Every structure is written in structure tokens, then in C-alpha cells.
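Rest of the complex left out; these chains stay put.
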Amino acid sequence: MTSLPAIALGTTLGLAAGIGSYTFIYARGASYLTDDPAACANCHVMQEQYDGWQRSSHRAVAVCNDCHTPDGFAAKYATKALNGFWHSFAFTTGRYPEPIQITGRNHRVAQASCAKCHADIIASMNDAAHTTRDAADCARCHGSVGHPID
Amino acid sequence: LVNIFERKQEARQPFFRVVELDDETEDPAIWGKNFPQQYDRYQRTVDQVRTRFGGSEAVPRTPSEADPRSLVAQSRLDEDPRLRIMWAGYAFATDFREERGHAYMLDDQTFTERQVVTQQPGTCMHCHGSVYVPYRKLGGGDLIAGFEKMNQMPYAEARTLVNHPVACIDCHDPQTMQLRVTRPGFLEGIRAYKASQGIVGYDVNTQASRQEMRTYVCGQCHVEYYFKGPEKRLTYPWHKGLKVDDIMAYYDEVGFRDWEHKDTGAPVLKAQHPEFEMYNQGIHARSGVACADCHMPYERVGGTKISDHHVRSPLLNVNRACQTCHKWSEDELKDRVVSLQTRTFTLRNHAMDALVALIDDIKAARASGATDAQLEVPRQYQRRGQFYLDFVEAENSMGFHAPEEAARVLADSMNYTRLGQIALRDALAGKPVRPPSDPSPTNLDPLKSAALQERPAPPPASR
């Protein structure tokens, strides 16, 4: 009895890996490794954000990866691989929330990315009122800068 | 994430520390040397601009010995004479004006005619001046001790110890510039409130999040209050909760009354600026939007962003105050506010008419010799209905901070006052009358609905 779930889990994971990597290649999941936003839109489910991004104030200044991957080669490609794999998996199985919602980790990545480029502008906001408390959550007021609409 | 900013800090000097600030630095001009932009905006709170229901209108007057002010805000008593009837026998019936910018808080308190007709305690100072340093001096370094001392002084004496309207030091830690609560009233009030929610020994300055502090610093003063006992201790009546019903229940329990109504003899209460309490019943509070988000929105100055310290009506600053979150046009946003306010204002007028009618009735009955026994219950209804009405009337956003709640409170107010008129007629006719039931958001009056308050719980929505 107790082993059944384990087996089931094992198979699923194996399957998952299989399917996952299948899409990863087929649906050009590798585009997760490029910086071309059009590549992100290889998945129609990213179309919404892509369309939004093209209308956004950041179109000319930031691509998807500027906001959705952390600094530093290692971290960057770690995140890309992680997202790339899980999103490919989710895409294939269709098991993901509608509408798509940012997860904690990626939300923090995006938040950090704002600071990366806007350090000066937010200097007094956070440093002057510098604080052991949480820094201001940019998306609370600027959630749509990357891609207006939801 | 925090570290990112900490890293940046070492890297950059966000401002030039021209002067050293410490916990004795009272004068905002000195703080202004380090933070010229914030100081500049802070000084602009002298501006007087009127909006449909807010802001304020600069009314010229000839300065006198007793009152040197050459400009005051418009009189609310003249705008709505019914207020004099509601407050008959209380200082507010002699002088009550639209509130204006922070720069005026000290003068307006000092020179209001309400000071002439009554002897006010030093407690008043808590919210009209920079009392942080004075409290600590008085208390020999102990804030609370100083607070207690000043409460018991006559106002005039306390006044001599205070030199500024609310200042930087009242909201900021001079070392870190972090927000902090310096007001005993709020420290104790929020602790009592949290206790009612099952959180004991709450310490706002260590336990509140940054976003909460962006509201709490305002909650230090924009709240309902009363002076407790002979020590005149400033108290925020939040022991049962923040809703009007919770506060009503508290006042009934401790048997507090502000005064006896001149025309009716009812033991009535005065509600005062419950912005914090009402805001907490609204959708913005629920969405984590702070007072400062709307009343001190960020403003770009050169290469950086500062909080606009020109605290004022957001309708004078819609694009920064609202449009970052709401992509509607400025006109549309203004119109949304004014529509919500007009709905509240109309209901408020109906509730005011109802109250005046009840007061007239009791007054007439009294004149024609009705007994206290007969007037007992109608007076209780007046106390109830009047406080509910005043809770919205005294709240300064004309309902915007919590539109549904404002309408709900006015509905309850009207129901209480009309029930008072009915009770009076029945009492005079020798019929039995029922006093108002205990106030509670879900149980308004002693009629049949109690059993129906709740529908049977539905089965789980999953199938």
C-alpha cells in the first residue's frame, strides 16, 4: 500500500522529466536561454505579456529577462533553467493557474530587478528612510510597467 | 531583498548629513538642512485650496487681541445650521471650522472660540503640536510620564511648553529616519485594539510593518478619542474594536458622556475625526493601501523620488495620488470620488433631518411637561443615533475612506433616531417602549430579525 504512491510519484516524475524536456526542445523552450522577448512569446501563453510589453514604457529599455532573471551568470541561468523546465512542463500538461500568476521567487526577482536599474530614483525612498523594515514593494504601485493590462 | 538595498546604501550617500540630528532636535528647519525637499513640501501645508467636500477655504478676518489670525477656514456651523441643534449646550456649537493644513494646527487649537467657552486641559496638545520633546522633558526622559503630567495641566500652561505644529521628530527617528509612533494615545490605543483581537502586549514600533507604519503615523491623531477620568488621560476607545458599534458599546459600558444635550437632556457624545477607524473598514485598507500612499504620494524630484510632505487632499494631486494604481483619467477619478461623497452627503443630510426631528419632538414633549421616565428611552435613542451620525459627519473624507460602511452607519443612525420618535409617541401614550439593543454590526435593534441574521450555512461549493 504505502509503496504505491511512491511508485506513482516515481513514474510521474520520470514522465514529467520526459514530457518536460520534450516540450523544452519542441516548443523551443530553449528560448528561455535567449534574451529575445519574441522567444518568450513562442509560448502563446506568454503572448499576453509580450503584447503588453510591446506597449509598455519599458519596451525600449528592458526585455523580459531584465526583470525576470537575477543578476549574475550563474543565478541567471539557474532561474532560466528552473522556469524553463517547470514552465515547459506546465505548458505541456496544461496544469497551471489561469490567469498565470507570478510566484514568490519570480516576484522577488522582478522586485530586485527594479532596484537594479532604478537605484538612484529609489535611493531616498528606501535608504533615507532606511529601514530594518521591508523595502517598498514596487509592483504594488507599478505592477504594470513591464506589460500593462492585468 | 533587504540586503540589496543595504548594499546600495554603503555604495551611495542618499543625502548630505549637513547637521547632526538627535532626539532633542525639535525644530523642523534644522532637519530641513539635511532634507530640504521634504522640508520645503512640509512648509506648503499653509496652502488653502478647496475641493467639493474637502481642502479648505481661506476666509479673511480682522485679527484681534484675543485671536491674531488674519485667515481662518470656513465655518461649518454656518454651512449647516443643523449642527448647532445637534451640539446644543456643547462648545462645538460656538465654533467649528473646516480643518486645514498641518501648519495651522497649533494656532487653530489655541484660538478657537471653543477655548473661550470651556476650560480645556493640556491633553489637547497631544495632537496639535510637536509634543515629543516637551513630553520627554516633562517626564525627565520618560515619554509617558510627561504625557500624564501635561494632560493634567490647564491648556494655557501646556501651550507655553510647545513650539511647533507636528514636526519631523514626531514621525521620524532622527538617526535612521525610520517612521516611528511617538504618541502615547496611539501606543496604548493600538495595544488595546490588538488585545481585543487576541494579540497581547503589542508594541507598534517594533512589530508593525513598514507599510503599516505609513498609516499608523497618521493614526496617531486622526482618530476618535475621549479624556478618561479626572486625570484627563487621552484615550482611544478601541477596547472592543474599531467599528462605530464597538466604540458605542465601549462608551455605554464605561458610562461615558461628553455633555447633556441642552434641549433634550440626553447624555450625548461628540465623535471626532475617526479617519483611521473608518479607513480600516474600507477597501483600500483591505488592499494594503496606506494613508501616505494617497496623502503623501511619491514625487519625482530630479533624479530621485521623495514622499510629498505637502500633506493635503489627494484630489489636488490626483495623478500622483491615484493614477499609479488607477489608470483612469484625472477627471474620471475625481468624479468617482465626488459621486461616492455626494451619495454619503445626501444620506448624511437625511440622517441629520431625522435627528433634528427627534430633538424637536423631545424638546416639545419636555416643554409640555413630559416626565424623565417618559423621556428616558427616547433620549437613549438620541444618544445612539446622534453618535452614529456624527461618526460619519466628523470623518473627513465624506465617506470616501469606506463608502459602504459610511452608508451603513448612516442607515443605522436614521433607524435609531426614527425609533426614538416612535418610542417618544408610545411613551407619551402610555404604551410600553423598548430601549435600543446592544450595538453590534450585525444586531441593530430589538426586533425579530435576530434569528434571521444568519442564513443556514451552505453546503461546500465543491462537487
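Order as written gives the chain letters A and B; numbering starts at 1 within each chain.
In this text, a contact is a pair of C-beta atoms (placed from the backbone, for glycine too) under 8 Å apart; a residue touches a chain by one contact, two chains touch by 3 or more.
Note that the structure is predicted; figures quoted are calculated from it, not measured.
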item	value
Assembly formula (labels as shown, counts from the whole structure file)	A x1, B x2
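Keep in mind that, in the parts below, only the chains that are shown with their structure count from here on.
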item	value
Where subunit A and subunit B are represented by their mean Cα positions, the distance between them in whole Å	43
For the subunit B and subunit A complex, residues of the former touching the latter	1-2, 4-5, 8-9, 12, 14-15, 35, 172, 176-179, 209-211, 213, 288, 293, 298, 300, 303-307, 324-325, 327
Subunit B contact footprint on subunit A (complex, rising order)	108, 111-112, 115, 119-137, 140-142, 144, 148
